[in-house]
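A single protein chain has been omitted; all remaining protein chains appear in their positions.
Chain lettering (A and B) follows the sequence in which the chains are written, and residue indices restart at 1 in each chain.
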Amino acid sequence: MNFEYFYSLILLGLAGFIALAMGIKKDNKKIEALFTFIILIIAFILILFKSSGYNIYFLDFTDFNTYWALIFIVSAMVIILPSMHDIKDKHDVFYALLLFTVLSMVIAAYTFNLIVLFVSFEGVSIITYILSAYNRTKRNLEGSLKYFVISTIGTSFNILGISLFYFSTRTFNLLAVTKLYSSHGLLLALVFIIIGFGFKIAIFPMHQWAIDTYDGSPNSVSGFLSTGSKLVAYMILLKFLYLGFVPDYNYVFYFFAILSILTMTYGNIAALSQDNVKRILAYSSISQAGYMILVFAMIGYSYYNVALVSRTTFLRFSIAIAMFYSLTYIFMKAGPFIAMSLVRKDKIMIDDFTGLSRKSKWTAFSLAVMLLSLAGIPITGGFLAKYFLFFTLIIGNLWWLAVIAILNSVISVFYYFRIILYSFWKPGDNDFDLSPEIKYSVIIMALITIALGFAFTLYTYLIGIAII
Amino acid sequence: MNIVYVMLLSIILFTIGLYGIITSKVGMRMIISLEILINAALLNVIGISSLYYSTDLIVFALFIIAIGVIETAVGIAIFTVVYKKYGKINISLLGEIKW
Partner (left out) sequence: MILLEFLIAFLIVTIISFFTGKYAKYFSLISVFVLTVVFLIYSFSVFGSYTGGIISESNIVLSSFTANNISVRINFSLGLTGFTDALVLMALIVTIFALLIGEKSNDDTFFGLLTSVGFGLVGLFMVRNFLFFYIFWEVVLVPMFFVIGKYGSYNKDKISIKFFIYTHVGSLFLLLSIFTLSTYYFLKTGLFTFQISDLMNLAFQESLPKFALYFSFFGFLLAFLIKLPTFPLHEWLPNAHYTAPYSGSILLSGGLLSMGGYGLLGILYPVAGLFPLALVYFLIALGLISVVYFAFTSMFQKNLKRMIAYSSAGEMAFVTIAFGTSLLSTGYVRTFDLAGGMYQTIAHAFVTSLAFSSLYFIYKRTHTIQVYGLGGLYRETPVASSFFLAALLASLGLPTLAGFIGEFSVTIASYQSLGLLTLLIIFGLIVTAAYFIWAAQRSLFGFYNEALGKLKDLNKAEFLILFLMLVSSIFIGIYPTLIFRILTLYASHLGGLI
């Protein structure tokens, strides 16, 4: 057994307990946050500089999995600085829980075994119930409660789905799926699994909790919920649909093409009439989920073999874009949620942002960059992600889906630009909380978003590692 | 024993659980409904495991039991805080978050 592959996992687990112990007597959040951050960086480095291609029991250390593990660590890293400001209660449990979440996520990233995927996914869910209620205000509690109830329903759907999947394929190991025993069972499994994980990704009919929970949770936790915990479900579904559903099984395409169109359109249209900024962001995260699950539709579509390029090339491109989109999504989505802490209110309406550019030009600019990135405007990561997403759709001969996605992206410009418009030139003045934690994390996120707009090399690298 | 009966029972229980969640207003009833939901799914797992004589599914069932317990514990913890805040755990009290 090659222990060096487990260093990062062991480190994260131990550090969780240490973080828990650190805050028992006094609440010195600076040290705890710094400790957590350093641990995450060390874990990141340990994972990054390790040759892949080792597997033991249910863990597979491949390039593909390593990339996802890194993504999850980054998604936790970005909320540490703002959480020092957001979280009013004692911080000890918060950082410990964050580390445990990251541990769960990393394990989920490294495995193709459904039991492990399920358990680690539940680990993330259960911990995030607590995180979203961390400040114990009425809004927190309500959001957390809705999240808890809906997520538990999702869990039971997952259990049904996974058991039916076993019923049809007789294995829990996704890499070992070769033969189909019951086609109807597999269809039911697909439906249940879409419902179960779809609750977490917040795709169209299963989205309503997300709006309330993102609105109610502390801002940095909302950022984490809409990026990290969503991406776990996304990655699990990606592995599931890519490997689990044996070829010539093409319900996947129908389901996801319809779901993604509905999700994009619903998210965009509902966001248009919103005045509450956190809810706008929540709806926008639904519509982004619509773009992201286009990848699943593409995976299903690849079985038809009617793409313009060969099947493996098409799959390579679609999975690469899923991976690239996820990384940019972390920065462009968590950033605006973090920027909500600039307003000294729980319920943040759009006119609370008037006068931001007069108070702090660069914060307003950074917020604008991330919103532009969500809308897919160039020199941002979101643009490159959308660029290659539409590119992949065209490669796959899916012109109609590309046109629908593009029209949706046009609609989305309206509400993103409304926030920009309020923060830059609507008359009015507000008192903003420009504490350095928030300000600098927003600016850093914006800079990374811009940097990702030039990450062509990353994309071509991902095409190389996309096939599992 | 025919697997269909087990699955049927599990689906019936599942529906009952869903119905309970949709209709109940009191926190404890919701948690009980959620337990019914998870255990209905668990029943399905065990039924399939007895069909295939598979240890994989037994392991899965054990994990589900553990997770169900943890979910319930966390749920009760959240409801306790809600109770401290509101004095009741009735769902109709909530409604802070609306557009």
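By definition in this document, a residue touches a chain if its C-beta (ideal position, glycine included) is under 8 Å from a C-beta of that chain, and two chains touch if they have at least 3 such contacts.
Computed from a prediction, not measured in an experiment: that's the story for all the values here.
Q: Let's see if you follow the contact definition: name the visible chains touching the chain that is missing.
A: Result for the missing chain's touching partners among shown chains: A.
Q: Would you indicate which residue among A:34, A:175, A:243 or A:413 is in contact with the undisplayed chain?
A: Touches the omitted chain: A:413.
Q: Of the residues in chain A, which ones touch the absent chain?
A: 308-309, 312-313, 316, 361, 372, 377-379, 383, 387, 390-391, 394-395, 399, 402-403, 406, 409-410, 413-414, 417-418, 421, 424-426, 456-457, 459-461, 463-464
The rule is short, and it goes like this: only the chains that are shown with their structure count from here on.
Q: How many Å are there between the centre of chain A and the centre of chain B, using C-alpha atoms for each centre?
A: 26
Q: State the interface residues of chain B toward chain A in the complex, per the touch definition above.
A: For this pair, the touching residues of chain B are 10, 14, 17-18, 21, 30, 34, 37-38, 40-42, 44-45, 48, 51-52, 54, 56-57, 59-60, 63-64, 67, 70-71, 74-75, 77-79, 81-82, 85-86, 94-97, 99.
Q: Given the complex with chain B, which residues does chain A contribute to the contact?
A: 115, 118-119, 122, 126, 129-130, 133, 136, 138-139, 141-145, 148-149, 152-153, 155-157, 159-160, 162-164, 166-167, 170-172, 212, 215-216, 274-276, 279
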